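Missing here is one protein chain; the remaining ones are kept as they sit in the complex.
A, B and C are the chain letters, set down in written order, and residue numbers restart from 1 in every chain.
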Amino acid sequence: MSCEFLSPSEAVPRWIAPGATVGVGGMHMTAAPMSLVREIVRQRIRIGRLVTSPSASLQADLLIGAGLVEELISPYVGFEHLGLAPAFRRAVEGGSLAVLECDEGSLTHALYAGAGGLPFIPCPPGIDLTDIPKVNPTLYRQVQDPFTLEARWAVAAVRPDVTLVHCAEADESGNVAFGGFPFTDRLMALAGRRVIVQVERMVSQERMAAHPPGTTLPGFLISAIVVAPGGCHPTAAPGYYGRDEDAIQAYLEAARTPEGFQEYVERTILRLDEPAYLEQVRGQQPAGVS
Amino acid sequence: MSCEFLSPSEAVPRWIAPGATVGVGGMHMTAAPMSLVREIVRQRIRIGRLVTSPSASLQADLLIGAGLVEELISPYVGFEHLGLAPAFRRAVEGGSLAVLECDEGSLTHALYAGAGGLPFIPCPPGIDLTDIPKVNPTLYRQVQDPFTLEARWAVAAVRPDVTLVHCAEADESGNVAFGGFPFTDRLMALAGRRVIVQVERMVSQERMAAHPPGTTLPGFLISAIVVAPGGCHPTAAPGYYGRDEDAIQAYLEAARTPEGFQEYVERTILRLDEPAYLEQVRGQQPAGVS
Amino acid sequence: MSGAYSTLELMAVVLARNLQDGEVVVMGAVPALPLAACRLARALHAPTLWYIVGGSGTVNPAPDSLPASSCDPALRPAPSTLPLPDVVLLEGRGDALDVFCAGGLQIDAHGNCNLVSVGPWAHPKFRGPGSVGIPFLPVTKRSVIYTMSHTPRTFVERVDFVSGPGHPSGPEQDRPYRRQGPSLVVTPLAALDFDPHDRRMRLRTVHPGVAVNQVADATGFELVLPSQVPETPPPTERELSELRRWDPHGVLRR
Partner (left out) sequence: MSGAYSTLELMAVVLARNLQDGEVVVMGAVPALPLAACRLARALHAPTLWYIVGGSGTVNPAPDSLPASSCDPALRPAPSTLPLPDVVLLEGRGDALDVFCAGGLQIDAHGNCNLVSVGPWAHPKFRGPGSVGIPFLPVTKRSVIYTMSHTPRTFVERVDFVSGPGHPSGPEQDRPYRRQGPSLVVTPLAALDFDPHDRRMRLRTVHPGVAVNQVADATGFELVLPSQVPETPPPTERELSELRRWDPHGVLRR
């Protein structure tokens, strides 16, 4: 399999089929593949099941607010010190979004299972004392431990049809290197049937080869690479730029109402194609902020 | 929990109880924690169950040949192009070693389960078509997949009482950094109730902090660190020295018979304490060979 | 409260004093308060304390100031960084971690925490962000709970949804996984723990300037009230000066 270098507007429809299970990386407000997420919003691609990292922020809230998500697998959607996720909250309270309730442990193990061809994983201890598995019979079932014969919750494998992650660097063979943190992004990429990676920049194969084991992904796992410097904005790209809190707060302010959300999306996303969006962001902040 | 810096002769009896389940790292002829292994041989500590990396060589064969291993969990004991493992072969063919037959996939997942508090893992596909699970009811049982209701092999979690691995570097807080390859050594350390790490050298905290995620282990997981430059000899330590094929071949030649094995152990291991062994090795080869 | 220190600074000091040397602490989202507490404990009485900043996987990071986000790039370099899946493994293993920092939309009389929903799960009146890692609370040696909201809406008799399990209401032998469960609750009004008999939340100290009945009124269930409730000792000068070394922008003084 050979990886293609595409623009966001090419990559997104090429590999994200309407109704697909889509995994989106980035933890909290760091390393969210926002260029790809914005392009999904522009092209209005319906997501059957959205799978996030153990903690998501704008990468989930934007897709949910745009009405593109049917089911959500996410242990956390919020904005840490900046507050709750307005679109997520509204969609769940209004009954328009189905949540497959889960936690960080189950999700991480479910992605491990998806990456490894394992059908399910018996859950680690703790979740049996919560209400989580009881409200999510899709992901959780009771399994009998064949060694102790005790009953135990199990979580089903999760395999995104396509996984979207941000990486710092790519080389011309399609190998990619993560920036400061691999989070669960590496695992979600290993579990994806297809992987689209958004990168900050291209580097030589020599530079790529200097990265230690576990900080890269080989190109044979990647279907498309999108070079989008600044593309995590307004979230942070470790080693490149911090998060743009003003921009995130502007979103949170606007998204308090459905009308505000819609107006925000039209003004900041739909009005511009992704290269124009990134051009505008680069004009607003000094380059190379870290 | 606080990590201690000990000599091999202190660390081994401190944390390896007779009859314990001992995990030993290093893949093939690279990064085997031989200083610790030799010390077990010198102190004749009985190992109830030896767990190796997916492929082991001298680190297993030496302990087996010394008659210290009751049960073995290892998917491979051999010396690649140099031939089969003489002591392992003799012990199995002679019926003195119980082998818990397994493969690389099951073992890796079993260590993952051990590290994560999971009781077992349903096996990946493939092993169901082999004879492996049939001959190892201790590690393998049939589980009913609660989602598909199909029967499936499961492997029990493996948790060494103590894991022995080699790392390149340690800092004074007890953080350690792997050399070229993490292999399954990182995972085996995460699964160990106790971990003893053998390192090539001490470094500053600044240098340790520069290592990317996934290439280090935090000191709170480590019970003891042994500084043993050259301690992987005759296996390789990536970035420090290659394997000493002459020494490995001398072992293989000697170990063809039980008497030869015994004579070899007396001459090369029992006669010297570990500092003297390493001194001798350093005298035989140029420093810093990579 | 006194103008000499903020409520958040006092809470950080209370948390710090509770952390024992050698313990391994894990914290989640919005890490400024527990991170400040861990650094303070290390500086004062717990030099070999370890702390993991949630999503980042960084162990013992010492950034110049307190980051607002648990995945802030400023957390690197750290002496060691675990990939997040490895943090999850250690959380499940249980014997690797000692103190889990938690909180909730709702916190109940037995220390159960709810980050999911107020009202019925299927038709929530209020939807929270989600449970993240707090199902691991009962597997860790002990947990500490902190919240900025000490109100009857937060402190309820029984949470509407259990995200992070607290103490069982049954007898001692039912203690899950033989761990200690929640051992401390820190709020803007008080420090609390749990009665060893019925394991209901118990008032331990009231912060300077706060009355016992003020805490009882702010709590939506019947607190265990000892006959003597001392005042929380205010931060010492040394505690405050250490604390402010890593908080030049006054994140804890806002």
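FYI, contacts are C-beta pairs under 8 Å (C-beta built on N, C-alpha and C of every residue); 3 or more make two chains touch, one makes a residue touch a chain.
Since this is a predicted model, take the numbers as computed values, not measurements.
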Neighbouring shown chains of the undisplayed chain, as defined at the top: A, B
Touch criterion as defined above, residue of A:Val162, A:Val199, A:Leu217 or A:Cys232 at the omitted chain: A:Leu217
Touching residue (missing chain; options B:Ile40, B:Val77, B:Val195 or B:Met208): B:Val77
Residue in contact with the excluded chain [from B:Thr21, B:Ser35 or B:Ser55]: B:Ser55
Residue ranges of subunit A at the interface with the undisplayed chain: 1-2, 112, 114-118, 171, 173, 175, 186, 190-191, 193, 205, 208-214, 216-221
Residues of subunit B in contact with the chain not shown: 27-31, 53-55, 74-78, 80-81, 84-85, 88-89, 92-93, 95, 101-105, 108-109, 112, 124-127, 129-132, 135, 180-184, 186-187, 214, 236-239, 242-243, 290
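The rule is simple: only the chains that are shown with their structure count from here on.
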Superposition of subunit A upon subunit B: rotation angle, C-alpha, nearest 5 degrees: 180
CA centroid of subunit A to CA centroid of subunit C, Å: 28
Subunit B and subunit C: spacing of chain centres that average the CA atoms, whole Å: 39
Whole-Å separation of chain centres (CA-atom averages), subunit A against subunit B: 37
Overlap residues in subunit A, where contacts from two or more other chains coincide: 109, 112, 124-125, 180-182, 214
Numbers and ranges of subunit C residues touching at least 2 other chains: 57, 81, 83, 88, 92, 94, 139
